[in-house]
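With one protein chain held back, the other chains of the complex are shown just where they sit.
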Amino acid sequence: MNIYEILLTNSPALIVAIPLLGAFLTPLISRINGKLRNLFAISVLGLTGFFIFWLAANIFIGKETFSYVFGGVETSTVIRIIFEVDALSIFMAIIAIILAFVGTVYSWAFMKDNTGLDKYYTLILLMTTGMLGMVLTGDMFNFFVFLEITSISSCALIAFRTNQGFAIDAGFKYIVISAIGALFVLFAIALLYSQYNALNMAVLANAIKYDFVDKIALVLLVGALAMKAGIVPMHMWLPDAYGRAPAPISLILVGVTQASLYGVLRVVFTVYGGISEILKVNAYLSLGTIVVILAIATMLVGVIMALKQFDFKRMIAYAAVAEIGFMILAIGTGLYLVGVGSLGADMAFKGGVFHIINDALDIGLLFLVAGSVYYATKETSLDKMGGLARNMKYTTIFFIIGLLAVAGMPPMNGFASKLIIYESIYQASPLLSIVAILSSIMLLAVFVKVFHSAFLGPAIPKFKNVKEAPKSMLLAMLLIACLIIFFGLFPDFIINNIVEPATNVLTGGVLS
Amino acid sequence: MKDEGMSRIVKTITSTIFPFIFIYGLYIIAHGHLTPGGGFQGGAVVASGCVMILVAYGSVWMMKKIKEKNLSVLESLGAIGFIGLAFLGLIFGEVFFSNYFANSKFFLFGEEVTFGVPEFANINTAGILPLMNFAVGLKVIAGLFAIVLIMAYATSKNKEGE
Partner (left out) sequence: MTLPFALNIPYIAVALLILLGLYAVIFKRNLIKIVIGITLIESGVNMFLITLGYRKGSIAPIYTSSPGGIMALPVPQALTLTSIVIGVAVLALMLSLVIHLYRHYNTLDVRKIGGGKE
């Protein structure tokens, strides 16, 4: 076995271990030099990204799943932690590492004037470890441990600016809700362990019978993970946490909420996917109906509350809530169609999974633009800004790209995924697709209002001398904008090669 | 200065008792693979002993003697030791975290385990587990003590009306 084979077979463990080693080395390196620490963090994330893309190329082209047993060869009498990497896991890992890398590049200039930066980079690397561990693992208790690692480090990063009281308040609310949600997940895992004496997801999927205790465990798991993903009526922490965190942290937090959404998908489709056909059809029908109702409520609440905000980042946070509603609507429609028995469920799942990566890129770009506006003007309230397009040309262009992508206009990637969602919802019920299209149009109205009031208009004398954002921030925004345009111009390539293997994991043996 | 610690009797007694608590905590860390215990439990016992010294002597004096940077270095060394041992498992044993010392007649911790004997086993067994226990114990001692020291220092400065 040459060196490439060894690295490839060990890459699921290396993907989680390299950011962890980097996080522990950062305080020591930070005592030497500040710039060295920034470069070290970016290079650790780059090395992890290289391993992820290499593994993704093998999984998408070779169409196989990698599994990795920690600490020994796979025997049947010893309980070991197993990492199970299939197409959906590596898809979410790609999203997580893109967001973490872009956020760290952006933070070079954005957080330059803050103190305590060695703890900041350590926490970013720990949060990346938690996100990657959550999506790669195949063991229920390991999922809980990585969920807690992610929520603790992201809470410390939300409350990073300790000179502002409302940021600490947002962090406190976030950790209270995260801790209670994670404890309910642990309770459900204990219930499942007591019934079947197994913690591995594959063993549970083979052994599960759908009696009363399993239903309680399913409700607790889906409820707690949906609370972390920001679905109405448990979304109260999302505007505070996204709106008051520093801008690159809001970007990486989008990845955290989507990793929790991945947890919901994994529980519903893999752990509970092995039950018998009659029970599964009934379960998917009722679950699909409930998810569709919650999704409509999420979209409407997100869009209506976004209309009346005056704070730039809080408005983008409510738009993020509405986008999560879109994702859940597609997946709920897919569940309902599987329950009813029609064949359009495959397209609904494809639209939902494709929208996950599109939403991460679009909302991420909008947060970065809001951050660069704050860096230049030190203002977050929209009625005090105006006429910024004269001095900040590149930021305005990036904002226009983000605006078109969120509203679902061609040639951006939002158009491709939203079109698939509209078509698949039309098969379930035409009224729902009208509601979805109206929500998109209202989002467009919200952001055009922001564009007009912040960037166009007469120049305010206080902002006559604002300069353009520094180069590292522009480079980060340029990376995401290039990805948005690339995904929008070639959606076929992305769907056939990347989204379809991920969707096949979800539907598994349901539609074949 | 009211926060300069407690009276001379308390300071003398805690200084005398502290080595016993320290040795007891190290015993719990070192025997983690035989009796209930291990890295976190023993580290918590030693950290409680250190906090007892902190309560007796006052947090302002303690912060001047032990700066927070040194505790951070100790904590990082413990964590790097843990991950470094896991990576060495990758190099020597071809799987991450593999226990390559166990049953291998190495001089440090590598004797064989005898099954079926109804008494406590040898301490010289179980490979890299005691080494990982030491690394985790060092990290827990430094980490928990740093948390309580910083909290005490922050609230004492607050009471003097910053």
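In order of appearance the chains are A and B, and numbering begins at 1 in each one.
Here, a residue touches a chain if its C-beta (ideal position, glycine included) is under 8 Å from a C-beta of that chain, and two chains touch if they have at least 3 such contacts.
The structure displayed is predicted, hence computed values, not measured ones.
Asker: So one chain is hidden, and I want to know which residue out of A:A179, A:I397 or A:L419 touches that hidden chain in the complete assembly.
Answerer: A:A179
Asker: Which residue, A:L39, A:I79 or A:C482, contacts the hidden chain when the whole complex is considered?
Answerer: A:I79
Asker: Hey, which of A:N33, A:N114, A:S194 or A:S429 is the one touching the hidden chain?
Answerer: A:S194
Asker: Which residue from A:L28, A:I168, A:I400 or A:I437 sits in contact with the chain not drawn here?
Answerer: Selected residue, touching the omitted chain: A:I168.
Asker: In the full complex, which bits of chain A touch the chain not displayed? Write them out.
Answerer: These residues touch the chain not displayed: 79, 141, 145, 148, 152, 155-156, 159, 162, 164-166, 168-172, 175-176, 179-180, 182-183, 186-187, 190, 193-194, 310-311, 380-381.
Asker: Kindly note down the residues of chain B that lie in touch with the hidden chain.
Answerer: Residues touching the hidden chain, for chain B, are 34-36, 38, 40-41, 113-121, 144, 147, 151, 154-155, 158.
Please note the rule applied: only the chains that are shown with their structure count from here on.
Asker: Which residues, counting only chain A, touch chain B once they are in their complex?
Answerer: 6, 10, 13-14, 17, 20-21, 24-25, 27-28, 31, 68-73
Asker: Which residues of chain B touch chain A in the complex?
Answerer: Touch list, chain B to chain A: 69, 72-73, 75-76, 79-80, 83, 86-87, 89-90, 94-99.
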